[in-house]
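Of the protein chains in this complex, all but one are displayed in their positions.
Showing chain A:
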Amino acid sequence: MDATQCVIDVRSLRRVYDGGFEAVRDVSFSVGRGELFALLGTNGAGKTSTVELLEGLAKPAGGQVRVLGHDPYAERAAVRPRIGVMLQEGGFPSELTVAETVRMWAGCTSGARPVGEALELVGLTKRANVRVKMLSGGEKRRLDLALALLGRPEVLFLDEPTTGLDAEGRVDTWELVRELRADGTTVLLTTHYLEEAESLADRLAILHEGRIALTGTPAEVTATHPSRISFDLPEGYFPGDLPPLAELGVTAHETAGRTVRLQTHELQRAATGLLLWAQGAGVELRGLDVRSASLEEAFLQIARDARAEDTAQDAAQDRTKETVA
């Protein structure tokens, strides 16, 4: 990615809150022009803390951020007219109407769309004269999106854009985001909906405890984790009676009681071999479960690994101290 094509560049980013809590620890990634990049993570993983640094709302404790080639905090005036921001939570005076809110924001936005057009984009035309306090959670999210799109931004930051939306609203928002991306808008979105990241993102990063645990295209991230097969061994059979597992492309296996669990990166080959063996032997594999790799699997695995790591926390803390020093 050459410099002109790199729209967002984040290097070794750190954010420490007043109380000393380190919300972002050494996060690096970059987003190219026209790309849609998703930050995934559980609540508290550091998604919003990271995005706020990219939006220039706060100064990083360490590391470097460049948005459109500028420091978004120090060179706010150069960056702001070219970006659109949707915060995780409202920030509208509750006594203003929808139209008044958009008009106010338009007065502060270079090259703003007409108010009517902005409301039409997000399907709020009929609610134009309703006070913000009367809007549903989903309508507030859409108003927020309208403001983010008001200045036809080159770069769009969407912090959990579909949280609180119903299924239809979510699909509408996805459609809108896809259109924007097709028009060349660079989008950085955070979400804790895996299907949202899987269906929208060109690339994604999974954040965990302020660090990037995994990054790549949805396919790459998925591929880092094996597919799984599990079944109960038939009565009178032992694991040794199974066909040679390595030849079936199985990379790991374990037995718990009568349950056998296999991992493979070649699901079709492993499953076929196993089923042919069962058919030849004339046995039924009870509890058979064949599961292809998924983003969800990768995501859950990160959480599981983290829990296992908690036991070795002391060692981890020592490591952190060393890196900081």
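Everything that follows uses one rule, which is that a residue touches a chain if its C-beta (ideal position, glycine included) is under 8 Å from a C-beta of that chain, and two chains touch if they have at least 3 such contacts; residues count from 1.
Definition applied: contacts and distances are computed from a predicted model.
Enquirer: Since a chain is absent, check the UniProt entry for it and pick the matching name: "Transport permease protein", "Cytochrome ubiquinol oxidase subunit I", "Electron transfer flavoprotein beta subunit" or "Ion-translocating oxidoreductase complex subunit E".
Expert: UniProt lists the chain that is not shown as "Transport permease protein".
Enquirer: With the full complex in mind, choose from A:Gly20, A:Gly107, A:Gly236 or A:Gly257 the residue touching the hidden chain.
Expert: With A:Gly20, A:Gly107, A:Gly236 or A:Gly257 as choices, the missing chain is touched by A:Gly107.
Enquirer: Based on the whole complex, identify which of A:Asp172, A:Glu198 or A:Glu297 touches the chain you can't see.
Expert: A:Asp172
Enquirer: Taking the entire complex into account, which one of A:Leu40, A:Val85 or A:Val115 touches the absent chain?
Expert: A:Val85
Enquirer: On chain A, where is the contact patch with the chain that was removed from view?
Expert: Chain A touches the chain not shown through residues 17, 55, 57, 76-77, 80-81, 85, 87, 89-96, 100, 103-111, 117, 120-123, 152, 154, 172, 175-176, 179-180, 183.
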